[in-house]
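These notes concern the structure reproduced below.
A single protein chain has been omitted from the complex, and every remaining protein chain is retained in its original position.
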Amino acid sequence: MSDIREPAAVYEYTHVVQYYETDAMRVVHHSNYIRWMEECRLDYMAKLGLPYDKMEENGVIVPVISASCEYKEATRYGETVKIIGEMERFDGLRFFLTYRITDPAGDVLHAVGRTGHCFLNRNMKPINIKKTAPEIYEVFRYFK
Amino acid sequence: MSDIREPAAVYEYTHVVQYYETDAMRVVHHSNYIRWMEECRLDYMAKLGLPYDKMEENGVIVPVISASCEYKEATRYGETVKIIGEMERFDGLRFFLTYRITDPAGDVLHAVGRTGHCFLNRNMKPINIKKTAPEIYEVFRYFK
Amino acid sequence: MSDIREPAAVYEYTHVVQYYETDAMRVVHHSNYIRWMEECRLDYMAKLGLPYDKMEENGVIVPVISASCEYKEATRYGETVKIIGEMERFDGLRFFLTYRITDPAGDVLHAVGRTGHCFLNRNMKPINIKKTAPEIYEVFRYFK
Partner (left out) sequence: MSDIREPAAVYEYTHVVQYYETDAMRVVHHSNYIRWMEECRLDYMAKLGLPYDKMEENGVIVPVISASCEYKEATRYGETVKIIGEMERFDGLRFFLTYRITDPAGDVLHAVGRTGHCFLNRNMKPINIKKTAPEIYEVFRYFK
């Protein structure tokens, strides 16, 4: 009866650990997990039909308003990680994702994280996407 | 009667924003705030008599077990930020710092953050510093 | 008559541009091209049977002794690049690679680069791999 598809609330992304991501502890520097969450999130949004380069071209900026990570097991050069991003909720103005970073098999939990985001226009002023970017709202409303 | 000085629980660190820290939003990429907290923290520990390179030489590793940041006002190339690190507490095994990132005058709050840390030996096993590194414990016990 | 295979002197690697790699010029920061060359090089060495994490475990360190890059056409978030690494030569002690960074179709030349490397032991002293690591020499001698 309908071709409206509910977008997947969970997205799996794979990252190969790079040597330049390690530090003198011989493990990945903790700041890079924050970057991996971004990799996962932007790839996820592209798969939802919202590639971020196009959003910016259309004048919609999606900054990070909060980020957190708990580090469980270090990752090392030579390893690959799986990042499972989950759209936690969208409150009309802001949205939040959680992330689980594991080994490829999902047996080792390396870290868990969370980020929060809002929508701004080119002048860095908050916007109501329901009004100004309904095509974006159409995707996010499934996560309300 | 005593020359034991209580170490300062608050430390102020200055960072000049670098161009390579910016991203295509023309503001500093959010992951760099996590790095600035590290700059502040390690400089603070050095001032407390615990330079981290010497701690590592002595076999004490201090990883990050948690990190979080709330982003309030973006920072841009050409700006300088002040990072006020505060030792929040030490529970005998772990310690926690909070950070306020402001403009040099302290009028604009750019971000607030928090990190947690533990003590490991070279084999990445948790250690009780009271027993294995009493000179480190001597500093941290003031923050209990 | 023989199963000795000559290793490929050219290796093609794909990198998806990340948002955190951009800077306030809205293009990828030039320092990241040096990192992309490392990604290509280490993946190439792994394919040659020399995964770098195993080399380090076996006490062979391969630092960068020189790196250069000429920037032709900027790359942006949303793009994918192809990095074609080529083993230029091995002189018994050092080896050199060149890199061409292009769009996926190979029509746009974004940058060309070159890196030089030597072999060290764990104490950061130069080693003659023909003597101390003949299994590595076996691979590199094809590039002499």
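Letters A, B and C mark the chains as written, and numbering starts fresh at 1 in each.
Throughout what follows, a contact is a pair of C-beta atoms (placed from the backbone, for glycine too) under 8 Å apart; a residue touches a chain by one contact, two chains touch by 3 or more.
Because the structure is a prediction, the values reported are computed rather than measured.
Among the residues A:33, A:77 or A:119, only A:77 touches the chain that is left out of the figure.
Listed here are the chain C residues that touch the chain not shown: 24-25, 27, 30-32, 34-35, 38, 56, 61, 63-71, 74, 124.
Looking at chain B, the residues touching the absent chain are 18-20, 35, 38-39, 42, 51-54, 76-78.
In the full complex, chain A touches the omitted chain through residues 19-20, 22-24, 26-27, 29, 31, 76-77.
Just so we're on the same page, only the chains that are shown with their structure count from here on.
Located most centrally within the structure is A, per distance between chain CA means and the overall CA mean. The greatest centre-to-centre gap from chain B, using C-alpha centroids, is found for C.
Our note on geometry: chain A versus chain B, Cα centroid distance of 26 Å, whole angstroms. If you average the Cα atoms of chain A and of chain C, the two centres end up 30 Å apart. One finds 35 Å separating the Cα centroids of chain B and chain C.
For chain A, the set of residues touching two or more other chains reads 35, 38.
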